[in-house]
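Report on the structure given below.
Left out: one protein chain. Kept in place: all the others.
Moving on, here comes chain A:
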Amino acid sequence: MTTVSWSSEPGTSRGPGPFLSVRDLSVRFSTEDGVVRAVDGLSFDVEKGTTLGIVGESGSGKSVTNLTVLGLHDPAHTEIDGEIWLEDQELVGASGSTLEKLRGNRVAMIFQDPLTSLSPFHTIGRQIGEVYRRHRGANRKEARERAIEMLERVGIPQPATRVDHYPHEFSGGMRQRAMIAMALVCDPDLLIADEPTTALDVTVQAQILDLLKDLQQQFGTTIILITHDLGVVASTADNVLVMYAGRAAEQGTVREVLSKPRHPYTWGLLSSMPRLTSSVDVPLVPVRGTPPSLLSPPAGCAFHPRCDFSQLVGSDLCFTQRPDISPESGHGDACYLTLQQKRDIRTGDTKEQA
């Protein structure tokens, strides 16, 4: 075992690997109606300085996974299994104070709606500064100066004045910039952005995404970008993880997944998205049906009730056995169709469309 670098907990170090590694993660919530399996056996890695886009419908477990990384679930109602390694530190089962020191410091998060996610009762400067004070022990004055510096960094004009304003005095895009400033104030290694542009105008969306990219290039921040917008993923991420019903459906680089998608669910996502290059006569095809209930997910592949190709597999594998992602590294997907079958289906599709 190598010497523990900064972690105070003995026995938590391990050899070099990906920056963030989630292994066989399961998150279950006990509710009045039963146990919700929000995340069920999910594994993925993120390399340092890269962006992972996590895509999926509402309720596919994207946000839950990332809230788990930050340890933000109420332990009284949540059961978490598996491992989450941030470099050499295990986050599942880490103590509350360990996670508190981590949050906002090494791992930061920005949320979907900056209006409701910022405290309406405190000035922007105070909200940014208090993170710095908490984690860096800065005094009031230093924190304020840092807040102004951060506001400037995220492109807010007149930061010295704006620092004393309240969130409701900011526009939507400015609020999200302030939110990003707040997340980055302690130079975190990992930034989790949970649908950071969903609540914003399209033009502002592009600005915010550019800002995130710029900051990543400057500071080498690792980013997890949660979104349901494949366009955002295409323009921002290096790697993609497609989630369905709390599991990985497909993963790979952006190029691989978007240009050679393998999982029928990914096909569905892509064909439900309008493209500038395709003819206006080509109808958008939504994925039929609705996402499964996570209280009682379907047996076998969770996607089979919505899948058009399950009969091609031959046996009743799709209905009885849950597929795992394969291959485990590189471009992989969780589907029993053979690569040849998928290629045939896809070329058929393109012929039909042409």
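In the analysis below, contacts are C-beta pairs under 8 Å (C-beta built on N, C-alpha and C of every residue); 3 or more make two chains touch, one makes a residue touch a chain; residues count from 1.
One rule holds in what follows: contacts and distances are computed from a predicted model.
This figure omits one chain of the complex; the name its UniProt record holds, of "ABC transporter permease", "Ketoacyl-ACP synthase III", "Ferritin-like domain-containing protein" or "Allophanate hydrolase subunit 1", is "ABC transporter permease". Among A:E100, A:D210, A:D316 or A:D344, only A:E100 touches the chain left out of the display.
The omitted chain makes contact with just one of the residues A:F111, A:Y265 or A:Y336: A:F111.
Chain A residues in contact with the hidden partner, per the touch definition given at the top, are 70, 72, 96, 100-105, 108-109, 111, 113, 116-121, 123, 130-131, 134-135, 166, 168, 179, 182.
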